[in-house]
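All protein chains but one are shown at their positions in the complex.
Up next, chain A:
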């Protein structure tokens, strides 16, 4: 690992000041992704800003919903009573990701900033527009079974690897970002971006900004939530496809639906059209199959990942059936 300057911050204020001053600095929280990338020379920051002493480890109920500090740990949320009871989808998604050790290290902010697990991104001997702009994409005509089927282009077909992100986008979360001058709030759905012409950028966080809080509004999905994750082994593997489903039911009628997928796009992928279709419909297999069909519009395989075109709708169906307690 190439050595770097290290600074340990005490307050949010001093952190955003430091970010304004040192444009090439990276923040470190759990480090479970960043240190791995530094060991592999995928990234080599010259300055590391340790933010672990900042008072952002809280998870608490407020009038607007559940407030989660950017430094709250993934395991802390998954074992939190309010999260388990009122936002079970988030707990399920978090527990489907990584390992208990890594969930003890991973923070919410860090998980949001997690880079793709595309092997061509990790292998510094291969071309990768995300790692090295304009070097090409090794995955496009390479081994791409883990890769995107939605919203990709020839610049980059990598996927966002996070499970937590899939639940947060489904639950209409919001993100609070801060720089030295001002705070801004954005929909979680707008935080991550598609590859477009800048695959080197995963999201809209500016270099002088930090994530301070995630806010999840109250909802009525807790009784009918489910997270399906399909992967190469039963546990501790990244998703081939994952689906977060939340239903608000009145008897058998769907009052409100939330659907999102992971492992299929450069960002957590919300299925708005399928949600709209489900609204007002009755819960049954046919309805859910139709929703899955709608969700798959515009999907495109790249060879090795063509199986996802069948796996994804099947996973959507399973998530909806389980959420509706029909299977």
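We take it that a residue touches a chain if its C-beta (ideal position, glycine included) is under 8 Å from a C-beta of that chain, and two chains touch if they have at least 3 such contacts; residues count from 1.
The working rule: contacts and distances are computed from a predicted model.
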| item | value |
| --- | --- |
| Name per UniProt, for the chain absent here [options: "Cation acetate symporter", "Electron transfer flavoprotein alpha subunit", "HTTM-like domain-containing protein" or "2Fe-2S ferredoxin"] | "2Fe-2S ferredoxin" |
| Residue in contact with the excluded chain [from A:41, A:85 or A:101] | A:101 |
| Hidden partner chain, touching residue among A:32, A:107 or A:129 | A:32 |
| Footprint left on chain A by the chain that the document does not show | 1-14, 17-18, 21-22, 28, 30-32, 35-36, 38-40, 46-48, 50, 52-53, 55-56, 58, 62, 67, 69, 75, 79, 95, 98-102, 104-105, 176, 183, 212-213, 215, 234-236 |
